[in-house]
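For this depiction, one protein chain was excluded, whereas all remaining protein chains were kept in their positions.
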Amino acid sequence: MDEKVIMAGFGGQGIMAMGKLLAYAGMLENKEVSWLPSYGPEMRGGTANCDVMVSDSMIGSPVISHDATAALIMNLPSLLKFEMDVLPGGKIIINKSLIDVETSRKDIDAYYVPVNELASELGNPKVANMVMLGAYVELTKIVQIESVLKAFVKVFGENKSHLVPLNKEALLKGAEAVKK
Amino acid sequence: MTIVYEKSKGLTDAQLHYCPGCTHGVIHKLVAEVLVELNILDDAIGVAPVGCSVLAYDYFSCDMQEASHGRAPAVATGIKRVLPENIVFTYQGDGDLASIGTAEIVHAAHRAEKITTIFVNNGIYGMTGGQMAPTTLVGQKATTAPLGRDEALCGKPIKISEMLATIDGARFVERVAVNTPANIRKAKKAIKKAFECQIKGEGFAIVEVLSTCPTNWGKTPVNALKWLEENMIPYYPLQNFRNFEEVK
């Protein structure tokens, strides 16, 4: 197992947090992990993306260079920027709520999930990123949902643990969306 | 036989290298005496500058650090933040403090850094051979202002005490001179207050001491003292600008 995931979207969509949760969950399962953010002068509203790796063996370069096993795409600019970086046979999950085009790639598995709508159904549009992550975890089984929830408390602190049930629902909702 | 006068224990036996008639020696003596009289010599850590008084670390008998040019207040900050119970002072000239080291002195004052600065202003770069300082008076000759300081080119001399007095963290600011016995006595009083300011944990304290440079001014020691009185004091008035005992 050697997952290299690009996560990308607008600043504020919880891209970095989604990446951290996956990396932390992987670490809790004793896997090798890395999380590499893009960083720039813009603090809000710009594009945000990070490279996350989860592997059974030592991670070499933490940089994804045209060798992503998956891409989690939250907005249109990110689709255009990163769809070519996915390896043939890799996965791309596209936020159908904000992106009304399909990927131009024919050699990868594409999934279209309306993560914003699904999050809104749960009563909190902020958990759209968790819906996306849930879909990805379901497709790859890279980590257990429970590990993501444990990671949630580690990353955001005990005082956010009341949000665990909501985030669990969001993860499951995302998982369900790609099961069909 | 009774001892009526002896060299301060605050000074080592090293022979001073200062030029004849230079008033650095007097100022060293005043600082050393104050350290002894306040019983803080054993806890004192001094910071020497780059300039004529660069070798001050050999002359004061307390622990000393030699700073790079202008950075003595930053070095003193590093010391004081590790050893808040010790007494930390900088001894700096006008090239060091008023030119290259303005950022460091201003921010040390702003942080109300609990250090004491002795600022010796003789209006010229002494050690490097008489170049113009930011404190050189308009019209005063220097090797880099051979026709005298040109205000249109260089602006007016900087008044450090007046500037620092605008800063809340500077709890004691006074300008003195060492050109007459009476002024020397006043200078010592101010230096003592500046150390008391630190002992009481009030904040930053500075004493600007108007000093002579007979060699680079091209004057005899006596004429240099006279020149200081007639030219420097009118531009750099002797007065207390801030006193922690009065302002709160």
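Some observations on this one:
The letters A and B name the chains in turn, as written, and every chain counts its residues from 1.
Definition applied: a residue touches a chain if its C-beta (ideal position, glycine included) is under 8 Å from a C-beta of that chain, and two chains touch if they have at least 3 such contacts.
In this section, contacts and distances are computed from a predicted model.
Only one chain is not pictured, and the protein name UniProt records for it, out of "Cysteine desulfurase IscS", "Energy-coupling factor transporter transmembrane protein EcfT", "NADP-reducing hydrogenase subunit HndD" or "2-oxoglutarate ferredoxin oxidoreductase subunit alpha", is "2-oxoglutarate ferredoxin oxidoreductase subunit alpha". Within the complete assembly, B:Ala76 is the residue of B:Ala76, B:Cys213 or B:Leu228 that touches the hidden chain.
The residue from B:Val26, B:Ala44 or B:Ala224 that touches the chain not shown here is B:Ala44. From the set B:Leu30, B:Ala67 or B:Ala98, the residue in touch with the chain omitted from the display is B:Ala67, counting the whole complex.
From the options B:Tyr57, B:Phe172 or B:Phe244, the residue with contact to the unseen chain in the full assembly is B:Tyr57. Chain A meets the missing chain through residues 20, 23-24, 27, 32-37, 39-41, 59-63, 65-67, 154-155.
Although one chain is not drawn, its touching partners on chain B can still be listed: residues 12, 41-45, 47, 54-55, 57-58, 60-68, 71, 74-83, 86-87, 103-104, 106-107, 111.
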